[in-house]
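Got a structure for you, written out below as C-alpha cells; questions coming shortly.
Below, a portion of the complex is reproduced, with chain positions unchanged.
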Amino acid sequence: MKLLKCIIQPHKLEQVKDALNNIGIKGMTVTEVKGYGRQRGHKEIYRGLEYNIFFLPKIQLDVVVEDQLVNEATKAVLENARTGHIGDGKIFVMDVQNAIRIRTGEEGQDAL
Amino acid sequence: MMFLKRFRTSPRNRSFIMALLACVALFALLGCTKAENPHKTIADINGADTAWLLVSTALVMLMTPALAFFYGGLVRNKNVLSVVMQSFIALGVITIIWVLFGYSLAFGPSLIKVGESSFLGSLNWAGARNVGLAPHTVYANTVPHRLFMMYQCMFAVITPALISGAFAERMKFKTYLAFISLWCILVYCPVAHWVWSENGWLLKLGALDFAGGTVVHISSGYTALLVAIMIKPRRGFPREAFVPHNLITTVLGAGLLWFGWFGFNAGSALSSGSVAVVAFTSTHIAAAAGAVAWMFVDWFFKDKPTILGAASGAVAGLVAITPAAGYVGPLAAIVIGGIAGVVCSYAVTLRARKGIDDALDAFGVHGVGGTIGAILTGVFASSYLNSAVTKPSLLGGGVALMGAQILAVVATIAYAVIVSYIILKVLDLTMGLRVSTEEEQMGLDIIEHGEAAYTS
C-alpha cells in the first residue's frame, strides 16, 4: 500500500475527491495546511505596505491506496488538481506497511 | 513549564499592586458624598434630556468594548486577548480614577488660573463630592450633575484605550496600566479642562470642539504616534505581514463604534433637542461618506475595495465629524467624512512607509482624523444651526474661528506629546515598556495573561 500525500489548492478539493471516487478510492483524509514553495507566497498590500505572504492555505489530501491503484490515483489527482499556475502543489508517495480498520480489526488491503 | 516561572509575581510586583490598592482605598474613604449646587435643584431636571443623556452615556460606554473588538480583530491570534484586555480594563481603571479625582481635575472649580482662564481643576469635587443630583448651571443645566460626570467618564475611559492601538502586540501590561493612569491624570484631565471646563483657556479663546475632536482624538492620536516611535516596531516589521486575524471581529467593533458614536456626538448636545439632531445627522452621514471614500481609495490604488478600508473609513469619518458634529449640516458632513476617508487612508499608507509601527493606526485615524475635523470645523461651523458658534467660520466669512481652532490643535498636540514623552521615559526607565523578544514571539496572551483566546 502507498500513501499519496497530495498538497492541492483548496478550491480543487471537491473536484479531486469526485475524481478519486470515480476510480473507486474508498477513503481519504483531509487536513488544512499552509504551504510554501516555488510560489513563494504572494504579494499583498496591507495598510500601504507590500508584504510577502509566505504561507498560503493549501489542502493536504492523504489517500492510502493499494499498490496497483497508485498510477491511476496519481493521474486522477494530477488531472483534477491542475490549474496550470505555480502553487498547484505536489504529490508525495510514501510506503504504508499496514492498514487496520478499527471497527473490525481487518488488516491490509481489506481495511481500505 | 519552568520557563513560565520567571514571570511569576515577584515581591516587587506585589508591593506595586499593594500600593495601588492602598491608594484606591484611601481615596475611597476620603470622599463624603454631600452634593450641592447653589443655583439649581432637582426640580430643574428635565426628564427628556436626562433620558437622552442616560442613553448616550450607555452608548459611549459600549464604545470601549467596541474598540476592543475593532482592535482585537486586527492583531495576530496570539495577542488578541492582550489588546482586548487593554480596552476592557480601561473601563475599570479609568472609571475609578475619574470618580476619585479625575473628574474634579478636569471639570472641578479652577485650581490654576491666569486671569479668567483656567488651566486645571482643584480636588474640590474629588470622590464625587459636591457632584450632586441637581443640574450644574453651566455644564448641563437640565440634567443631574452626576450624570454629566458619568457621561464624561466614558470619554475619559475610551481616550487612553484609543492609544493602545499604537503599541499593540508588544507593551508590558503592567506598564500599560501605569501609562493609562498617568496619562489620564496628566494629559487627559488638563486638556479636557482647557477645552470643556467652565473657564478653560481654550474655551475662552473661542475654540469649538463639539464632542471631543481635540480632547479625545487629537490628544490620543498624537500620543499614539509618539509611543509607536518610542517603543519601536514589532519584531519583524516591516518585513513580515501582520494581517488581521479576524476581520469579522473588526467589523463587529466598527458597527458598535458607529452605533455608540451617536451617544458620543448627539449626546454631547446634553439635551434632547435640535442640536442633538444636528449632531446625530452629521455623525451618521460623515461615517457613511468616510466608509465610501476609503473604500474607493482602496479600489483605485489597491485594486480591491477592502472591508477593512470601509470599516476604517467609517471610523475616520466619525472621528473627523466629532468636533464639528453639532455645528454643521448634512452636506458639510459628506465633505468632512469624505475628506477624512481619503486623507486618513493616505496617512496610514505614509506612516507605514516611514517605518513607524503604529500597529493599528491610532495616529492615522484619530490623530489625522481629529485634526481634519478640528480644522474643518473652522471652515463649516454655522451659527445658523447652533448658537454656540459665536465666531465666523471660513464659509461664514471670517478667520477668527479658524485661528482659535488651529491654536487649540497646536496647544493640545504640544502638551500631549511633551507630557506623554516624560511619562514614557520614566516608565521605560522604571518598569520598561516592552516585553522581551522571546515573550513577543510567544505572544502576549499567554505571557501576560496566561490565557489563550481560542482553544479547541
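Each chain gets a letter, A and B, in the order it is written, and its residues are counted from 1.
We adopt the following convention: a residue touches a chain if its C-beta (ideal position, glycine included) is under 8 Å from a C-beta of that chain, and two chains touch if they have at least 3 such contacts.
Given the structure is predicted, the values throughout are model-derived calculations rather than measurements.
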### Labelled copy-number formula for the complete complex in this structure file
A x3, B x3
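Just so we're on the same page, only the chains that are shown with their structure count from here on.
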### Averaged-CA centre spacing for the pair subunit B and subunit A, given as whole angstrom
50
### Summary
So, in the complex, the side of subunit A touching subunit B is made of residues 44-49, 51-53
### Task
Would you pull the subunit B residues touching subunit A in the complex into a rising list?
238, 240-243, 302, 348-353, 361
